[in-house]
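After the structure tokens below, expect a handful of questions from me.
Yeah, one chain of the complex is gone here, protein chain that is, but the others are all in their spots.
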Amino acid sequence: MILEVDHVTKRFNGVAAVRGVSFSVPEGAIFGLMGANGAGKTTIFSMIAGNEQPTSGDIRFQGSSIQGLRPWRISRLGIARTFQIVRPFPALTCRENVALAVLYGAGQDSSPARAMRVAGEILNEVKLATVADEEARRLTLVSRKRLEIARALGARPKLLLLDEVLAGLTPMEVEAAVELLRHIHRRYQLTIVMVEHVLRALMRLCTEIAVLDHGEKIAEGSPQAVSADPVVVKAYFGAPQ
Amino acid sequence: MLSKRTVIGLLTAALLSIPATVQGAEKVRVGYSISRTGLYAVATPVQQQTYELWRDQINAAGGLSIGGKGKRQIEFVSYDDQSEPSKAAQIYEKLISSDKVDLLLSPWGTATHIAVAPVVERHKFPLIGSTASTTLVRDLGAKYMWFTEVTPADFGGDLPKLLGSIGIKRVAIIAMQLPLALETKKFLVPALHQAGIEIVFDQEYPPDIKDMTGLLTSVKGAAPDGVIALSYPNDSMLYLSTAREVGLTAKFQFLEIGPTEAFIQHKFGENLDGIVTIGHWSPDQKAWPKARPFYDAYKARFNEAPDNLDSVVSYMSAEILQQAVEKVGLNHEKIREAIATGTFDTINGLVRFKGATNVGTPNGYLQIQKGVPQIIWPDQIKTADFQPKGPWK
Amino acid sequence: MRPLHDVRIIIAALVTTAAVVVGVLFFASDYFIDFATSLAMWIALSESWTLLSGMTGYVSLGHVVFFGLGGYLTVLTFGMLPIWAALALSGACATGLAVLVGFPCFRVRGPYFVILTFGLSEFVKYIVVNVEARASKFGRLIFGGPDPNEVFLIMVGLAVAAFFLSYFIRRSRLGAGLRGIREDEIAAETTGVPVARLKLIAFGLSALIPGIAGGAFLFRSGYFEPIQAFNPSISFSMITMAVIGGTDDAYGPLIGAVALVTLSELLWANAPEIYMTVLGLLLVVFVIWVPDGIEGRLRNWWKTQRA
Partner (left out) sequence: MLSFQLLIAALATGSVYALIAVGLNLIYGTMRLLNVAHGDLVMLGAYATYWSFSLLHVDPLIAVPFVGLLAAGIGAAAYFFLFQHFLRTGSLTDRIEANSLLVFFGLSIAIENLASLAFSGNPQAYEYLDRVIRIGSASIVGNRLAALIIALCTCIGVLLFFRLTTLGLAVRAIIQSRDAAEIVGVSARKTYLLTFCIGFGLAGMTGAVVSLYSQIWPFMGFSYTIVGFVIIILGGLGNIVGSIVGGLLLGVLETFGVAAVGANYRSILIYGVFIAIIIIRPQGLFGTKSTAR
């Protein structure tokens, strides 16, 4: 198991956003976290990446606990995340955005020149080569989401956390993005955990899915099993359709 | 030797001095720097006005007499040093080497004078200092700089003599943490010990103090019969209003700088009566025939009385320069000689220098009585007797 | 990060500087040397300021504290230490102070950081005021320091050092990390940038040269008095020059300092009555209508010319 989330709870001012959630992600998997808004998906990501500390519970990466580590340390261990509300470095070019991750991520490249070159290659992979030297703030939302992925890849992760990278895209764009994710999953031999509520894409991509509702895990299993689970259907789709 | 300076002199002359030569033939150019902006700007207008009065008086009388060979009109060249002493040093450098002024007047303030001293020494350009008071420069061994003002060693060291003569036994000292006040205090405290006057309270305060109630309440608690506030104008203002509120009624109350300032007189009116301050000049001293005319001319021109200290020492410095030039002309070496050895008749009596120090003008203290500053010490120049400070109104 | 360094530019800069220095030393008047010293000092100070504030976006309004501290240490050790040692000590202590106060200061951002740094510099100023008053000092005057030409050379050395420090950091891994912090600190940390450590390094580096410059300035003025030495307007001037020039590359503060020092020289000589007003209004106009600074404008113009 590359990632083990073990009975993790997170309270904000006493209100539990995540309650005793556990799941494990095998190496090489594409693991889906599903749930309505406010189900606690992003909070779990923030805890894995070190942006938030769990109130209780433990998170292990490749067998050792990463509890209490600063985000940059976690990044250097090989975990990279994207943000649901994208946060590229607005005044830097796309190439610089990615190069920064190459310099400081798990790859720890020491040469800016080489980092810029590597960044170019990664931008190529995510089909952003044409805007490589545009400032990030001039990009469209779709491109910014890709840049977010490119920057995460620049950090040379073993585990990639994708936070709603498909949300807000048109069906055609979703199609392209799914292709892209498949491609990078193979190309970089990644384990991917993705939070999403675009259900169909999740079904197509994931090998395993966990479903969250109001901070608790209510189901876990293969896409088919999960989508058939009546608890999930009730929680997720509300009234039976 | 064709020195570096000669080459530069030729170059600058060629490039820059064309306008200077056109006007310079007619007028005597007198340069100075003054703080029009910044921390000191609050204190400098009186000095600037005094200079202007002097210039206009001379020009109205036909001009400055040059070595007895004809008169030339005076023209000022002045710059704002922004209350930054290092800027003032730059300005005197510029006045001397690029504006090529004929004569110099002094800037405002002790720190500024100190900064300017090395410049005039290097250029061997005589400068009579005025609104500066420090013993630091006395030890400089300056040959081209003199001071018309007495030093803090005098008005700190002499104060116990005044206190003794009026029977003050217990004093409280409060002092602003700025150079003049601290230097005065350094000379005051040992002199008080020597005179057997008890210091019942002693505290300093920073320049940005905004309220003195806490401080003066403590002073009052110590029950002194004399309060010595080594203050600057802004905090003198605070002292006066707060002393009234807390009911500080010591019969001797001394403020180092401020009580003679026009705005404080406007603000406090008769409540200023009885306050003692430094100063060795009064237009009422008959021994100085030039004093009253200066007072009247200043008042007529600016609609307020001249400052008993800053205006006076500035005017004196200008008078001395004027008399030296009248005697020997514009040659700097000769002017230096004339100032160092001569005796000069000024609005504050006869002045002569020993080293950089004015040994002609005695140190003294003023007390505001019925709105008018009177000299109350020493006896040989006093214009009134000390009166205990009455109750606040 | 900026494009990689260009050896031709570096050599050209060094040669030009050397030529200017020789020219000034042999041909300029004392007054001009004075002016050039002050120009070099402001280049050194504003370049140093951008190392922290231009690069990370943490605007320090208290940089004068390092300058004043350098001056204070130099006057304290005058006569006891050789000049170079006094200046080295000043620089080291300034850096030390920055790292020390950096720990608590970097807990806050934005305006909190701005005013906190201002408060810190005032705090240190009044401590020095009290220490000096306790020691019965009313300003300290020194004699026999290095002559104006030597001070000029020291300042030029500092200006060159500050420029290249700024130039190379902007092209280094460190510089990239700092810009990441400026753009989005959380994203940067998540991407692997050790933000806390980098901010301290930047603060320390940006304090180093102001500390030394404070010492060198003392030799020029010969007089130390804490209220002047820690005058907040020095911090404001650093910021003004850096912003007018532009903080995106090392050329910016250089251009800003040259423009402003020269302009104020011309103005106070020719229009003393209005010169501060003009400077103030220029600052307003520049920030609002030339927000990327002179350097940014020039760079854009250059781009369009070549395109």
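Order of writing sets the labels: A, B and C. Residues in every chain begin at 1.
We take it that a residue touches a chain if its C-beta (ideal position, glycine included) is under 8 Å from a C-beta of that chain, and two chains touch if they have at least 3 such contacts.
Computed from a predicted model, the values in this text were never measured in an experiment.
The chain that is not drawn here is touched, among residues B:Lys71, B:Lys143, B:Lys161 or B:Arg244, by B:Arg244.
Note on the undisplayed chain: of the listed residues B:Ser218, B:Thr249 or B:Gln387, the one touching it is B:Ser218.
Annotation: of B:Ile174, B:Ala250 or B:Leu309, B:Ile174 touches the absent chain (contact as defined above). Of C:Arg109, C:Lys137 or C:Arg297, it is C:Arg109 that touches the chain left out of the display. Think of the hidden chain as still there; on subunit C it touches residues 53, 57, 59, 61, 104, 107-112, 114-116, 118-120, 122-123, 126-127, 129-130, 133, 236, 239-240, 243, 273-274, 276-277, 279-284, 287-288, 291-292.
The missing chain lies against subunit B, touching residues 36-39, 41-42, 44-46, 174, 177, 203-206, 208-215, 217-218, 233-234, 237, 241-242, 244-247, 261-264, 266-269, 271, 392.
Going forward, only the chains that are shown with their structure count from here on.
Listed here as common contacts of subunit B and subunit C: no chain.
Chain centroids computed from C-alpha atoms place C closest to the centre of all protein C-alpha atoms shown. The mean-CA centres of subunit B and subunit C are about 36 angstrom from one another, to the nearest whole unit.
Counting only residues that touch two or more partner chains, subunit B has none. Multi-chain contact residues of subunit A (touching two or more other chains): none found. Residue ranges of subunit A in contact with subunit C, taken from their complex: 49-51, 70-72, 75-76, 80-81, 83, 87-92, 96, 99-101, 103-106, 110-113, 115-116, 151-152, 154-155. Of all residues in subunit C, only 26-31, 34-35, 38, 126, 129-130, 132-133, 136-139, 141, 143, 217, 220-223, 225, 227-228, 231, 233, 268-269, 272, 275-276 touch subunit B in the complex they form.
On the side of subunit C, the complex with subunit A involves touching residues 1, 4, 171-173, 176-177, 179-180, 183-184, 186-196.
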